[in-house]
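For this depiction, one protein chain was excluded, whereas all remaining protein chains were kept in their positions.
Chain nomenclature is as follows: A, B and C, assigned in order of appearance, with residue numbering initiated at 1 for each chain independently.
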Amino acid sequence: MRTIFEWIWLVPVLPLVGFLINGLGRKHLSKTMAGIIGSGTVLGAFIISLLVFMAVKDGSGAVTVPLFTFIDTTSLHIGFSFGADALSSLFLLIITGVGFLIHVYSTAYMHEEPGKDFAKYFAYLNLFVFSMLLLVMGSNFVIMFIGWEGVGLCSYLLIGFWFTNNNYNAAARKAFVMNRIGDLGFLLAIFWLLSKTGSVEYSEVFSSATLQKLSSADKTGITLLLFVGATGKSAQIPLFTWLPDAMAGPTPVSALIHAATMVTAGIYMIARSNALFSMAETTQHIIAITGLATALLAATIAVKQNDIKKVLAYSTVSQLGFMFLALGAGAYTAAVFHVMTHAFFKALLFLGSGSVIHAMGGEQDIMQMGGLKKKMRITHLTFLVGCLAIAGFPPLSGFFSKDAILLQVFEHNKLLYALGLLGAMLTAYYMFRLYFLTFNGSFRGTDEQAHHVHESPAAMTLPLIVLAVLAVIGGFVGIPEVFMANGDRLHHFLAPVLSSEKAVHGVSHSEEMLLMGLATGLVLVAVILAYVQTRKVVQKENTGFGKVLARKWYVDELYQAIVVQPLRQLSAFFNSIVEKKGIDGFVNGVGKAVQYSSRQIRLLQGGQVGVYVLLMVLGILALFIIQMFL
Amino acid sequence: MNAIITTAVWGVVMMFGGVFFKGKDTPRYAAIAGIILVLIANCLEMNDQVFFSPDLHRMFEFKPFGLLFNAVAFACTLLYFLLNGRDVARVGSNVSEYFALIFFVLCGVSIASSFNTLLTLFLGIEIMSIPLYILTGSDKRNLKSNEAALKYFLMGSFSTGILLLGIAFIYGGNELASFNINDLNLAGRMPAMIGVGMLLVLIALAFKVSAAPFHFWTPDVYDGAPTVFTSFMATIVKAAGFIAFLRLFSKSFGVLHEQWQIFIAIITAATLVIGNLTAVFQQSVKRMLAYSSIAQAGFMLFAIFALNDDAREGLILYSAAYSLATIGLFAILIRLEDYTIEGFNGLGKRSPVLGVTAVIFLLSLTGVPGTAGFMGKFYMLMAALKNGHHTWLVITAVLMAAVSAYYYFRVIQAMFFREAGTLSAEPRDITPGFKLLLIVAAALVIMIGLYPEMLLYWLHS
Amino acid sequence: MEIKWYIGLAVALFCIGVTGVLTRRNAIIVFMCIELMLNAVNLLLVAFSKMHALAAPATADFVTRASEAQVFVFFIMVVAAAEVSVGLAIIVMLYRNTHSVDVNFLNRLKN
Partner (left out) sequence: MNCNTVYITFPELLIWFPLIAGLASFFIRNQGVAKAWAILASIITLCISLTGFLYTDMSAERDFCLNNVSYEWLKYIGSSFALGMDGMGRMLTLLTAISFPVIFVATYRKSYAGSGSFYGLMLLAQAGLMGVFTAMDALVFYIFWELALIPVYFLCSRWGGERRIPATFKFFVYTFAGSLLMLVGILYVYQHTLPIQGFAEHSFAWKAFQNVQLTAGQQNLVFWLFFIAFAIKMPVFPFHTWQPDAYEQSPAPATMVMSGIMVKMGIFAVIRWLLPVLPAASLKYSSIVIGISVAGMIYASCIAMMQDDLKRLAAYSSIAHIGLMCAAVFTANTTAMQGVMVQMFSHGINIIGLWIVIELIEQQLGVRKLSQLGGVAHKAPVLTIMLVVMALANIALPLTNAFVGEFMMFSGLFQYSIWYAAIAGTSIILAAVYTLTMIQKVFLGESNALTGKIRDISWNEKVILAVLVIAVFMVGVFPQPMLDMVKDSVTAVLTKFRNG
């Protein structure tokens, strides 16, 4: 049993090696080689992860594997060490598993790139996997933070992968900067922990002895700052606007980073710190409300988007909101469960949309699509599965995870539940709107596009199929008690880590069934509504509230007005007034004053002896006067 | 005693030698030989080898400090003769007499460093001053030289009057009825008459060392006098003035230091500010150096302000550093036709030796570490701070030192960072010997800067 | 007479000299005023000498010392003579070049 943990360092190192080989040899590697190296290293990591997962499942749970000392001073001890427990091993599986599929998919999707860029792409992707693995494997907050910033960097690199386009670059920059805002919160939280507990190791920080030392203000402060970190990475209000823009990157990247893995880092972090969060009620409320607000806001925006990837992006934001809602309600397992199922179906949806875009020759506007179900059978089927899963049709995976969340929220607060239900309806509506517009009806694009449309190659469809299967069966690890005793295996698996999970007591089985029925019914209504509305496609300008939604609630404009512009004006003020006229003006003014006084004093030297003598005599008198007064 | 006698005798020799010297260069060689002789004589006395030992009736007192200063002054004069001997000959036809006058000035310098009564002080100062009036006006056809001589003479005489009035009051207030500077039995209390006398003497000496507000003669005289004599006046003579100043005030009034320190502080501050600030504006390097000499005098005044051992050692160091650098700079300046700063443009490229040595001299004057000038300033500041509570004065001084970088570095900038204009004439008469001497002087500046003990060794042993 | 009268006289003479230097423009007269200053000092020195001699016990050493001031006066006279010769020479030279002995006539040297 021990042996596999001794090899655990290989999990992140393999992708790192892939990154180095692809990165350094990008000019010399053939596309095939680059693809094999890229995917192969992740596959290797997946296999080890699987072994680790099995070991954790069978074994006693948490294992810490110290690698080397990172920072060790009199007051600060940070080891570079990895931890393997239920939570991290589950995430390892998701990351490497979905990651591998997306690597494979990418070999086909990116095939038209020149060889150099192809290898570069895989290098970035591998680097991302490496960082993400660090993030979840670290046994302390600093290692997590290293991965945390690392994934942000990779996200930046991949969003701006086609760096010729400056809009893409701007999107990449926006993503990085917004992430950094969150990172600052995370960082401050780490410092707070350090200054109060003297440690960043999970095992020490979350021990009950340590937790008792913290005052409630400390707990609230730390958790709030951690949550600020999470809002950045997981695209929650107020730091969510980067994620839709991040769709500028290649679609597989969107699938991997901006749907399945990176954006869930915030959930991972909070779930990881559940012991702390459960003791901070205020923060819990804030998380729940923020999550729900994000879910609804993003869902309403998604309703009016016409870009296939944008819809999915807002959908992701919305789903992440649900997860935060769960976290806020203390339903950590449900949140993690949703992370997992979401990884499956959202990756599936993104890859499916990638397949569509690939087939359409780069077209992303769903108004230009339609009727693709005949031409792209596999894509269509798998996409449909994804839509059903995300909408929460039983017994697909989304049903179970969403149900778990809603159930606990119901217990937590009825109003939140009601709004959550609304969110679920909206989800079903915009997803099926997307589905119908894309695959149903008649083709609305140009003839050229119509001619071009084709089913994608096997390297792309195979991952779709695998993910579709997972999206169907992924929910069975968490079957609620009401259907099957001890069906919620995920809960039992995660229990040692998520020990502060609130158990559901106040809802009877019949109530639970009723709630499920209600949710499913509402979703069905939403789907029908979507079908009805998309039967006749009319291109028309959005007006009134629709326009507000189409323009994304004007959030970007708001940020421009209240943050970006003032900052720019302040900087301009600093630069042109304070710096040039103020400080430098003062420094130069000293020089000028010296020159000026020099010109004035020289006038004493008028050349007339009489004046000189007079001045001397005055000097003498002055000295005598001074003497008299002393 | 040796120095006083030899300088006086050699002065007379040079004066009459003018009749007999035939060759064009003979007076120069004689002067060089004479100064070497004087230097040797002084060094002999430093090792207790005295030519005569008449009963001086406590009129003089020869202490290592004064003798060391003499040695520094004579060595600088030797360097000055070697560098500028030819230029002295260029001023006018009475070459031998010029050298004679310089020797008489040196006689005054040796008196100023060893006087023991107010009478000898007066004599020393007058022996220094009167030949300088003549030297200032030695370029007889030049109106500037005339004007400078007249100004110098009138104001110098005026200050002599003040000095004498001061001496008279001190004498009147001294119950021992003595002119001897050690006999002033003040014992913690300053009689009014002595107080007035002291202040008058202080003013007269401040005039001699060109301290503000009694400095007005300095720029005009230094500017108007033939450059070669300005070089001499501004360095060795001024340093001797300080030695006399320090000697009188430490011996006579040292016990009441606290009471008059404030006057020195005021004068020091005024000198530093006026000297440095006015120098900033100057376009002519010669005039700039005149103001710089005022500014440097401000620093040397710290010796009198502080009046402790560090100050005395510092004064020697400062004199040597300042004299070496200024003599070197004037030597270069004389060889240039154009005295404006533009005249220095591109000198570093045209003549690297001149450029580099000039930079070293200028850095020394600025007080950059590693040069003698730094050590001088360093000792002065150290002495001043040791003395107590006038930190503000020290801070003023260092800020003014920073201002001084402004005008010194303008010359450096001209030499190295600007291109020579088409009108810039080549420096004339640059012989290998001249270059070698400059290098020696620059090397001395650096060696003293790195190891001042080299100079002060003799005081400590 | 008390010493203060001598002091008063000498200082008055001195101040007259100073005033002359300040007000007159003719180099010769300025020079004469300076001489007046010197002579005021001479007067003062002699007066002090007498004062000390009267005030003190008449030991030989003290009398010698008290008379030093009178010797000093001679030195001042000699030095003044030397100054006169140099000064007049300068003034003559100036007159030759400019045909003026006005001290303010020449002011080429200024900033």
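The rule is simple: a contact is a pair of C-beta atoms (placed from the backbone, for glycine too) under 8 Å apart; a residue touches a chain by one contact, two chains touch by 3 or more.
All of these numbers come straight from a predicted model, not from anything done at the bench.
**Q** Using the touch definition given at the top, which of the shown chains does the missing chain touch?
**A** Touched by the chain not displayed, across the whole complex: A, B.
**Q** Among A:Val65, A:Leu153 or A:Met367, exactly one should touch the missing chain; which is it?
**A** A:Leu153
**Q** Hey, which of B:Phe16, B:Tyr29 or B:Tyr451 is the one touching the hidden chain?
**A** Selected residue, touching the omitted chain: B:Tyr451.
**Q** Per the definition of touch given earlier, which of B:Val9, B:Met190, B:Leu385 or B:Ile430 contacts the omitted chain?
**A** B:Leu385
**Q** Taking the entire complex into account, which one of B:Ile36, B:Ala405 or B:Ile430 touches the absent chain?
**A** Considering the complete complex, B:Ala405 is the one touching the chain left out.
**Q** By the contact definition given up top, give the residues of subunit A that touch the hidden chain.
**A** So the residues of subunit A touching the missing chain come out as 68-76, 80, 142, 145-146, 148-150, 153, 156, 160, 163-166, 169-170, 172-173, 176-177, 180-181, 183-184, 187-188, 190-192, 194-195, 567-568, 570-572, 574-575, 578-579, 583-584, 587-588, 591.
**Q** Take the complete complex as the reference. Which residues in subunit B touch the chain that isn't displayed?
**A** Spelled out for subunit B, the touching residues are 310, 363, 368-370, 374, 378, 381-382, 385-386, 391, 394-395, 398-399, 401-402, 405-406, 409, 413, 416-418, 451-453, 456, 460.
The rule is short, and it goes like this: only the chains that are shown with their structure count from here on.
**Q** So that we know how the chains sit together, what is the shape of their touch graph: line, ring, star, complete or other?
**A** complete
**Q** Measuring between mean CA coordinates, which chain is farthest from subunit C?
**A** A
**Q** Can you check how far apart subunit B and subunit C are, centre to centre, with Cα atoms defining each centre and the answer in Å?
**A** So the centroids are 26 Å from each other.
**Q** Just give me the whole-number Å value for how far the CA centre of subunit A lies from that of subunit C.
**A** Centre-to-centre distance between subunit A and subunit C: 97 Å.
**Q** Between subunit A and subunit B, what's the gap in Å when you average each chain's C-alpha atoms?
**A** Using C-alpha averages as centres, the distance is 77 Å.
**Q** Please list all residues of subunit B that touch 2 or more other chains.
**A** In subunit B, residues 150-151, 154, 158, 162, 219-220, 278, 281 touch at least two other chains, as defined above.
**Q** Among the residues of subunit A, pick out those that touch two or more other chains and give their numbers.
**A** Residues 602, 605, 607, 609, 613 of subunit A each touch two or more of the other chains.
**Q** Show me the residue ranges of subunit A that touch subunit C in the complex, using the header's touch definition.
**A** Checking each residue of subunit A against subunit C gives 602-603, 605-610, 613-614, 617.
**Q** Within their complex, state which residues of subunit B touch subunit A.
**A** So the residues of subunit B touching subunit A come out as 150-151, 154-155, 158, 162, 195-196, 199-200, 202-203, 207, 212-214, 216-217, 219-220, 259, 262-263, 266, 274, 277-281, 403, 406.
**Q** Given the complex with subunit B, which residues does subunit A contribute to the contact?
**A** Touch residues, subunit A against subunit B: 591, 594-595, 597-599, 601-602, 604-605, 607, 609, 611-613, 615-616, 618-620, 622-624, 626-627, 630.
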